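This report refers to the structure that appears directly beneath it.
Apart from one protein chain that is not included, each protein chain of the complex appears where it belongs.
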Amino acid sequence: MLVTILRRLAQTLLVLAVTSLLVFVGIFMVGDPVEMLVNPQADHEERERVRVEFGLDQPMWVQYGRFIGNALSGDLGNSFVYGRPAIDVILERMPATLELAALAMIIAVVIGIPLGLYAGLKPDGRIARGIMAGSILGFSLPTFWVGLLLIMVFAVQLGWLPSTGRGPTVSALGLNISILHWEGLKHALLPAINLALFKLSLIIRLTRAQVRENVMLDYMRFARAKGLATRRVIGVHLLKNIMIPLVTVIGLELGSVIAFAIVTESIFAWPGMGKLVIDAIFQLDRPVVVAYLLITVALFILINLVVDLLYAVLDPRVR
Amino acid sequence: MSPWARFRADFAASRLALFGLIVLTLILVVALIAPWIAPQNPYDLGKLDLMDARLPPGSAAMDGGLVYRLGTDGQGRDMVSAILYGLRVSLLVGAASGLIAMVIGGGLGIVAAYLGGRFEQVLMRIVDIQLGFPAILVALILIATLGKGVDKVIIALITVQWAYYARTARSAALSERNKEYMDAARGLGLGRASIVLRHLLPNALPPLIVVGTVQIAHAIALEATLSFLGLGLPTTEPSLGLLISNGYEFMLSGKYWISVYPGIALLLTILSINLVGDQLRDVLNPRLAK
Partner (left out) sequence: MSAPLLQVQGLVTEFGTRDGAVRAVNGVSFDLAEGEVLGLVGESGSGKSVTGFSILGLIDPPGRIAAGSIRFEGRELVGAPPEALRRLRGHRIAMIFQDPMMTLNPVLRVDTQMVEAILAHERIPRAQALERCAEALHRVGIASPGERLAQYPHQFSGGMRQRVAIAIALLNRPSLIIADEPTTALDVTVQGQILYEMQQLVRDAGTALIWITHDLAVVAGLAERIAVMYAGRVVEQGSVDAVLDAPLHPYTRGLLDSVPANNPPGIALRQIPGMTPALAQLPPGCAFAPRCSQAAADCSREPAVQRIGAREVRCIRPLQVTAPAAHSSGEARP
């Protein structure tokens, strides 16, 4: 167990190093490195001063070394736009993105698994075929377009839900979480549904596939031969088996949802990391972009690790 | 029944898939002949009349010429023409990146399966790591570092997709490599290229095609998303994503057609490809057949 964790940590560092190298090379070599550190409006003198001051006349590997050194002490440069450390700016906005992603995943799972189960248990019925057709529609719908439609219908036409922004927050677990507040939830609902749509379809299809695979296996028949009620055969025997691959995929998709929040946050003006990074790309606020990429990569690897551990917990054969 | 006839019969068993195929064919044809059937050339800025901007569907032009069947956008462009041309661009970019990625990724995967050893291990490791990252993130990194432009977008799309093809091609080719007749072929001294081309490739093709349809649909969606965010294709060649994003600001004032119609076109394109791809997968993969 310990060995696995250590190995994963080593892998994490490797991937982070490679990513940082790629990002570094990309930004520093393709563009003018001075742009990274200087306000785009600065004049020539200022640029030269910065160039010497930051040792940008040094060979690349020296620069990279300093970059890494700074990074390890938590300094990824200051944001041009906000004038504060880029890392702080990102971390401030992270709870908003995480809560949106969490709400989206909850919606996708709570609706997706039961639908997928039904579609798998009665695959030839009309409802099941409807669910499957709906799922293809679900992952074909362009997320950003659906977002616009949701705003148009629910916010503009019907006026049920607010169209943009994040609601008031409630302090919990040391963070400011808005979905625990009723108003906050109303603000988060449309973007979360938007974000959830794609994953919902995926979960439905995955659950159904798992059910189809497992329902033919001997242990299911044996459970019925024991005279167990159908509710128990499906709710305990089947569910516990399909949970294992399901949890794995859901965990991995969480990372993908966090990344895809970029789009949803832009449409709904949700003040999370995603909107920040899009704005940063347009404003050429490169420290923020770099900080976002590195933090997100680290987040993914963390999620992967947690999912692996969870797998070991759920599947007794692995322990 | 010949294999081809059986394939056609199996495919046609799903009415949804047939519907998808018909819609897809229509879309492809329409996109192909767009320059001839579009009422207007939406790229010709000289022809646009700002007086005609933001007209609802069915209105006539100010000078009494065209009837804008789907309305006009913020610059007086006819929506029908804009959508037709936008479809062309979206399809071209999606298909081009998909095919190139299939060739590169599929090729690498097959070669890896054939050569085995270190090459295969390293390649698969890279594939695994890359597949662990969401496509949008990878595309974002690339666009942020490379800049904007059609070629950059295509490169980004290829980078996002090749790994799927590589993995699929490798596992398909792998199951062939381990079959006994491969040893026989090698024993007979058949050249490497011959073995790869005649045996590994035909086996890898069906799963590659299945993955290909889904990937092309994703690529089209991803390009539209990037364009919507302003990071994709340039405004000189508006893809459907850009059209939708242009219409965003007008939505709150009720001028829905600028965003909704291009979106429907995009949806139909992606949906039809997915419907076809889904049925292809069911038909070509007997293990998953109900």
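In order of appearance the chains are A and B, and numbering begins at 1 in each one.
Everything that follows uses one rule, which is that contacts are C-beta pairs under 8 Å (C-beta built on N, C-alpha and C of every residue); 3 or more make two chains touch, one makes a residue touch a chain.
Please read all numbers here as calculations on a predicted model, not as lab measurements.
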{"item": "Where the missing chain makes contact, among the chains that are shown", "value": "A"}
{"item": "Option from A:R7, A:R49, A:R84 or A:R221 whose C-beta touches the chain left out", "value": "A:R221"}
{"item": "Touch with the omitted chain, as defined above, among A:E92, A:E183, A:E213 or A:D315", "value": "A:D315"}
{"item": "Per the touch definition above, residue among A:N241, A:S256 or A:T296 touching the missing chain", "value": "A:N241"}
{"item": "Missing-chain contacts mapped onto subunit A", "value": "217-219, 221-229, 232, 236-237, 240-241, 244, 314-317"}
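One rule holds for everything that comes next: only the chains that are shown with their structure count from here on.
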{"item": "Distance from subunit B to subunit A - Cα centre to Cα centre, in angstrom", "value": "24"}
{"item": "Residue ranges of subunit B touching subunit A (in the complex, touch as defined)", "value": "16, 129, 132-134, 136-137, 140-141, 143-147, 217, 221, 224-225, 228-231, 241, 244-245, 247-248, 251-252, 254, 256, 259-260, 263, 266-267, 270-271, 274-275, 278, 288, 290"}
{"item": "Interfacial residue positions of subunit A with respect to subunit B in the complex", "value": "15, 22-23, 26-27, 30, 123-124, 133, 136-137, 139-145, 148-149, 151-152, 156, 163, 209, 212, 252, 255-256, 259-260, 262-263, 266-267, 277-278, 281-282, 289, 293, 296-297, 300, 304"}
